[in-house]
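Certain chains of the assembly are absent from this excerpt, and the rest are unmoved.
Naming follows writing order (A, B and C), and every chain is counted from residue 1.
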Amino acid sequence: MRPSGRQNDDTRAITIQRQFTKHAEGSVLVSFGDTKVICTATIEAGVPRFLRGEDQGWLTAEYSMLPRSTNTRNQREAARGKQGGRTVEIQRLIGRALRAAVDMKKMPNVSITLDCDVIQADGGTRTASISGAYVALADAIAFGMAKGLLKKNPLMHKVAAISVGMVGGVPVLDLDYIEDSKADTDMNIVMTSAGGFVEVQGTAEAEPFTGSQFAEMLKLAEVGCRHIFDVQEAALNS
Amino acid sequence: MRPSGRQNDDTRAITIQRQFTKHAEGSVLVSFGDTKVICTATIEAGVPRFLRGEDQGWLTAEYSMLPRSTNTRNQREAARGKQGGRTVEIQRLIGRALRAAVDMKKMPNVSITLDCDVIQADGGTRTASISGAYVALADAIAFGMAKGLLKKNPLMHKVAAISVGMVGGVPVLDLDYIEDSKADTDMNIVMTSAGGFVEVQGTAEAEPFTGSQFAEMLKLAEVGCRHIFDVQEAALNS
Amino acid sequence: MRPSGRQNDDTRAITIQRQFTKHAEGSVLVSFGDTKVICTATIEAGVPRFLRGEDQGWLTAEYSMLPRSTNTRNQREAARGKQGGRTVEIQRLIGRALRAAVDMKKMPNVSITLDCDVIQADGGTRTASISGAYVALADAIAFGMAKGLLKKNPLMHKVAAISVGMVGGVPVLDLDYIEDSKADTDMNIVMTSAGGFVEVQGTAEAEPFTGSQFAEMLKLAEVGCRHIFDVQEAALNS
């Protein structure tokens, strides 16, 4: 039995609220249970220097946790003067995941920035960030199409992410903080709605995992991502 | 007539929602119209090095704006590697304002950190931060009393802040972004519920102001702060 | 009786020595009693990026204290790798104050930088900096006019600053370090010679202050600034 009383293949309650703040072209509050992240998407003309003259656009992501989004206070990275290693690792993952959702060739001279700011953390902040950022991205792209910044729609398919883990020898879906801290393996998986994996990151915290455990975890992740695609679709249709 | 249709001595709708996030000892979402700030208070044993051996506690504040809390995206300070001058100036003001609410001698070896993170900005983010942070502070102090971290209650009185400005030669209360950008003078005023000013910062953006205009603005600020004290009281009693 | 033996409305001996160093277009040594600051003004063609294409100029200020300008040594900010919060707050104040002295529209594509370096501190370094920087600014503008960098004179009026405080319930003018450390209220006031306040920053260190105390302090500040305008005038005529 899981601490939360959930079945092994249950996600937490996942909700995505659009137009959460008013200035960004896309802005959502995504919740995976008690994990809550504000994801905004900014769309602008121009590309970074290394892409000048290339016939494509760019998409990047930044991630941060409010100092008191966690149980004890973390030093504010802006005050400390640098982003921590975990932050850097996560924001690179978010960027790669969402770049898989768009065709850069269809957004020449356009940049999109996704900001994921965790206001409350309870495990799975990176998967919530990716899943929520997709909806903010879709809104920003719709804005860009409406304003004529984009001539073609660069969105190819949905992207969602979920965590899976081995806890007590059994694969479980969407770990909260309590489960995460005692899992043998912690895996974050990103999928597209067209099918297929775009990113898999698995770490054995205690016992190494086998190929067959791996296969089980992938299947469970697919169940979770299918559910998130439905939540994203519902949010975008509301 | 003001752009918002408000009377000159009207504030915007001011609301304070407690227990906004779950981990901090005090956590509120404060809104001054479309300006929205998450204020959390962290209370901990220990004091910074420069106070070791002194028989008192410490209180400090940090301020930040989410990159897309504003109309165009600001570079993330953590990514840039330093806090901007405006951020530093504001967080020092917040710290001084809230230190006026507590008797440091009554909180030996205890530190309180107030984090004010603006999620949506429409003028008056520093006054909203101070007014909201007071409620988070009160909750954290109650927590500290209940847990025995504090033996005596260091809270002396409420603290609130509001902006006033001269617009078209007339003093107006609680400027939103549109008014702020065309005001001749922009003044931020911090008061205590015991009466009296604890901080006054006035800047003539265009025309210098006179002593009598100053007096008028102080009176208007007092009206605004009285209203905020009521909102704080109601929030703490709910 | 004040520690220095001064009357409540007396400033310290205020002197401004022009051409203190030889390279800058404006260079003064300003003394407010034992507080001594080197203020230089640099005038150059060009404006910062955010003003390109705008038909105006720019003026900015930087402030620093020599490590041993104070009673105990402060860590050198260049060695530490960042400017402290107090430094940032003060240099922003100096910049705003002196921008009130010039009409930016009359100095298209011209930048002026004011450097205020405190070599000896005894209270009131920011007010001495502003009052001295005005003279350096006037010299740099005269240089710019003579060299044809400026077509019109952007200088509108003098700017001076002085501190006032409530000490033992009584308002006093131009506090030195000893008085400053025991004042209930510390206020820094910037005025123009055309009349009117351009910046007021008051902080209640201990007891909050009332509206009528505020009015008294403003009057005292006006006495002080009138005296400084005379000292500036005399320096510029010498």
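Criterion: a contact is a pair of C-beta atoms (placed from the backbone, for glycine too) under 8 Å apart; a residue touches a chain by one contact, two chains touch by 3 or more.
Since we're looking at a predicted model, the values are computed, not measured.
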Total identical subunits in the assembly as filed, 3 in place: 6
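One rule holds for everything that comes next: only the chains that are shown with their structure count from here on.
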Partner chains shared by subunit B and subunit C (touch criterion as defined above): none
Interface numbering overlap (same over half, different under half) for subunit A and subunit B: same
Distance-maximising chain from subunit B - centres being C-alpha averages: A
Distance from subunit C to subunit B - Cα centre to Cα centre, in angstrom: 27
Mean-CA-position distance for subunit C and subunit A (Å): 50
Gap in Å, rounded to a whole number, between the CA centres of subunit B and subunit A: 33
Two or more partner chains touched - positions in subunit C: 82
Sites on subunit C touched by subunit B in the complex: 82, 85-86, 88-89, 91-92, 96, 100, 187, 191-192, 194-204, 207-211, 214-215, 218-219
Contacting residues of subunit A [partner subunit B, same complex]: 21-24, 27, 34, 36, 38, 40, 42, 44, 62, 64, 66-71, 73, 76-83, 87, 113, 115, 117, 119-121
